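Note that one protein chain of the assembly has been removed; the remaining protein chains are unaltered in position.
Moving on, here comes chain A:
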Amino acid sequence: MNNLIILPIVLPLLTGILLIFLGKNIKWQRWLSAISSFIGIIIACIVVQTVHENGIQTLEIGSWKAPYGIVLVADMYSSLLVLTTSIIGFTTLLFAFSTITREREKFYFYSGVQFLLLGVTGAFLTGDLFNLFVFFEVMLMSSYMLIVLGSTKAQLRESMKYILVNVISSALFVISVAYLYAVTGTLNMADLSVRITELGQSGLITVISIMFLIVFGLKGAIFPLYFWLPGSYNAPPTVITALFGALLTKVGVYSLTRVYTLIFIHDQAFTHQILLWLAALTIIFGVIGSLAYSDIKKIIIYNIITAVGVILFGVAVNNQAAIEGSIYYLVHDMIIKGALFYLVGAIIAVTGTSNLKKFSGLIASHPLLGWMLFIAALSLAGIPPFSGFIGKLKIVQGGFEAGEYTFSLVVLLSSLFVLYSVMKIFINGFWGESAKNFAPKVQTIKGMVFPIAILLILSIGYGVGTQWVSPYITQASETLLDPSIYIQAVLKE
């Protein structure tokens, strides 16, 4: 039996439960959650290596054969995302130690984070549609708790909207699963893929595929369905926004990718054309938002939306280069969004405001922070030595190969505006004279610099060591491009 791939799910679960008993003992909570997340990274590394050497790992829970029981499936795509998730989880904890208030820590903040990680890794690893729904709910419930924890007025107001949107999208998820079950009579993803191939993609299946697009689009904030994101992500403390921005929307994107590369693959002329348009519009609207604001948190929040559009564009084009590019970009984006939100958190901690017009000249007092923001901005925009480059390069290459010239140009132009939106923070906030009536707090930001540095080093390493990462990415893209590999691994025909 190979129980390895359930460990990334079990570990945060057990830790989360243990942390509930520790309640008010903050010191122990910190140690326990940090150690557990660190072990999580090691386990995720082992999973990635195992999948790399031995192919797709599956675990039939309770030894029930594949279509009948729940299977966990770790292909390279999901194991890479699990690894990235555990890294983000670890650095978030480190960042939380120095930023989160004591009252929040006392009220089960660390349990909430662990359960969130549980939901996210579970969603990446599951091979069953209804189980995916359950893991989505685990993730969302913890996110409800984290978004409202502390209950300031803005948090209460925004979390109400956030919960309402997610309740609706969960109900839609259940409805879509019901329809799909009525048509195919199964819930296992591999089995679904086989049965839909047998049935041929009828109009009914296409309708259901669009329903799934709406459901996962609501989670992943794609064009007409992103309206809830800017407000909700603005309300909680930055460390929680970082966790959400790096992980939650990416689960929606992952699910879209999985569903559109494994299950609904027979009417691509229709479905992928819609994906393409939505991706382009997502990019455009995200860019407009990030240019429009002079609030540093809002700028980065809108950059999440742009990135979701870019990743989705790769999936929509659906050829070797584009899929590889979107995997590169997805991993890169999780890391860099984490780093950027930590940076925003550190800047807010120093200046006491997130309004860009209220401070300037920070480079004199906080040079390290400034240069880290500079690197992060270059990496986000996709400047060659850093991690964002190769992903966008491949996506655009794929776009040109598929003949989608206009859309590829949109992706290219978006990089320019993304660079401008983040450089705006750097130029207006860090350059210039120190603004009048403004004294940056002399408080030490040592604890905050460390997690940012980890992520930036990873991002640089990821960009420079592309050669070293590429066999993993290629393996991940093979599974996505050829569903029969996945099906054979799960159903063992």
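Observations, loosely collected:
Simple rule for what comes next: contacts are C-beta pairs under 8 Å (C-beta built on N, C-alpha and C of every residue); 3 or more make two chains touch, one makes a residue touch a chain; residues count from 1.
The rule is short, and it goes like this: contacts and distances are computed from a predicted model.
According to UniProt, the chain absent from the figure is "Multicomponent Na+:H+ antiporter subunit C", selected among "Beta subunit of terminal oxygenase", "NAD-reducing hydrogenase HoxS subunit delta", "Multicomponent Na+:H+ antiporter subunit C" or "C-type cytochrome".
Per the touch definition above, the residue from A:K106, A:R157 or A:K492 contacting the chain not shown is A:R157. Of the options A:I61, A:A178 or A:L413, the residue whose C-beta touches the omitted chain is A:A178. Within the set A:L14, A:I61 or A:I168, the residue that contacts the chain not displayed is A:I168. When the omitted chain is restored, the residue from A:W28, A:F107, A:Y144 or A:F400 that touches it is A:Y144.
Touch with the chain that is not drawn comes from one residue among A:T50, A:T353 or A:Q488, which is A:T353.
Across the interface with the omitted chain, chain A contributes residues 130, 133-134, 137, 140-141, 144-145, 148, 151, 153-154, 156-157, 159-161, 163-164, 167-168, 170-171, 174-175, 177-179, 181-182, 187, 234-235, 353-355, 358.
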